[in-house]
Each structure stands twice: as C-alpha cells, then as structure tokens.
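Shown next, in structure tokens, is the structure this report addresses.
One protein chain is absent from this view; the other protein chains keep their places.
Then we have subunit A:
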Amino acid sequence: MTQSRPWIPYALILPSVVFLGLLFIVPLVQTIWLAVSDNGTPSLANMTTMVSDLNFGRSVLNTFLLTLAVVPIQIVMALTMGSMVAKMNGGRETILWIWTIPLGISDLAAGMVWLSILQNTGYLNSILFGMGLIERQTAWLTYQTPVALFIGIAIAEIWRGTAIVMIIIVAGLNQVPKEFKEAAEIFGASPWTRFTRITLPLIRPALQSALILRTVLAFEVFAVVYALGGRNFPVLVGEAYNWQNQNQNYGVAAAYAVLIMVISLAATLVYLKVVKVDPERLP
C-alpha cells in the first residue's frame, strides 16, 4: 500500500513541517533581521547599543561563569547518581522518580523555592539563627554579596537542571551491557579503570547529548536568576527581556537573542568536535 501511494508519509509529515516553519523559521529570520537592521535598512546599530551597554559585559561574564560552574558539576553529579543507582537492585525506580521531581517544576517556581530558602526571612537564615551561627538576618542575594548570590543561583540551577542530565546519562548507562564491565573486571581493571576506560567511552553519545542540551539551556538561564537576583545578577536572556519589556527596544532585544543563539551553536559545535561520537566505535 505504501508503495502504491508514496506521497502518504510526506503528507502526514507536512503539517508538522508547516507548523515549525511558521512558528520557528519565520520568527527566526525576522529576529535576525530585526537585530541587524535599523528602520528597514541593514545596520549594526542594535549590536553597537547592545555591546556598549553597561550591563552587556557583566551579563556575558555572568552567563559564562554560571554555565562553567553549573554544567560540569551537573555532569559529574549525574554520572555519580547514575552509577549509584546502577548498583541497586530494588527501589531503583523510586529513587530515580524522586531525583527527577525538579524536572516537573517550572524554572520560575524553582527560583521561588530557592528564594524562600535564601531570602532574608528564609529557611536558611532561620536555621543558621536557630543554631546560633548568625546573630541577625543575613542578606545573601544582594549586589553587595556577589559571591553568595552567585553560589545561591548556581545551587538553584544545579538543583533544577541536574535531573535532565541524569536521565540522559542513566539511559546511556543502561545501554552498556554489564558483560563489558565484567570482562574488564575479569582482566584486572579496577573500578575506576572500568569507569574511565569502559563506561565513559561507551556512554559518549549520551554524554554528548547531555552536554549539548544542558549547555544550551544554561546559556538560556533566566527565571531562576530573575527570581533570586533580579537585576543584581544580569544574564544574557535577562538583558534581552529588559530591552524588550522595560526599554521597549525590540532591535537590541533581538540582538541579544541572536547572540545567545550564536553562542549556543558555537558550544554545540565545540561539543560535536571534542566529544566526538564515532559510530564505528559503538556497540
């Protein structure tokens, strides 16, 4: 039947292609045009405004610092968590279920959760005060405490975003037959050698996906930062938001959007190159 009507698969796929074309590619082209034009003529004015803005340097730096701090920790945590549940016989599903709870929470809600912990009247201060470690409420999230603010945001981001990395890593670990590790064990590989020489190379595809996905999401960080730091901790998406909504300058907002896209694409390309997946070397 499929042979007599070869157009059927195309017809079935068409709506999704049209949908994506209308709601993704068209806005994408418009955004790029908006960023590199001024009153309908090609111009770098928006770019110049963006770059010369006081917050630009800080937002680039903050975004990169946050990504550099959060992503490696998340990958290591996810690998550790995945390896730990792999050794369990019973209760594995329950543990995974609990670990993935943050996934079901929107990033703004996650920001609010951590705000309720870290704000002046929050749980952290209550506990520290109760234990007699501080004498009065301490502010953690102000521009005067940039390190504490950064750590607070990083912890909230790690809490919120590790689950997705872990799911990908666990799926990758599940694909590695246990015979590979047993064979390595028989031939004298220590647990650490088994992990570095057998497990890690074999989960390269999962590692690559997790890195790309998590890094792109880290460059797009916004709601958690906004909830905890407001404008004390400018990040790229936050700046785009401000130019769009506060300043009503869509051109500069578009310039930020394009910049974020370019950075994400570059990061993806770096990962594709560095964490190379050679199909010939997979099981």
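General observations
The rule is short, and it goes like this: contacts are C-beta pairs under 8 Å (C-beta built on N, C-alpha and C of every residue); 3 or more make two chains touch, one makes a residue touch a chain; residues count from 1.
In this section, contacts and distances are computed from a predicted model.
The complex appears with one chain absent; UniProt names that chain "Multiple sugar transport system ATP-binding protein" among the candidates "Phosphoribosylformylglycinamidine synthase subunit PurS", "Multiple sugar transport system ATP-binding protein", "Dihydroxyacetone kinase subunit DhaK" or "Glutamine synthetase". Of the candidate positions A:Leu20, A:Leu68 or A:Ala183, contact with the hidden chain is made by A:Ala183. Annotation for subunit A: contacts to the undisplayed chain at residues 177, 179-180, 182-189, 193, 198, 201-202, 204, 279-283.
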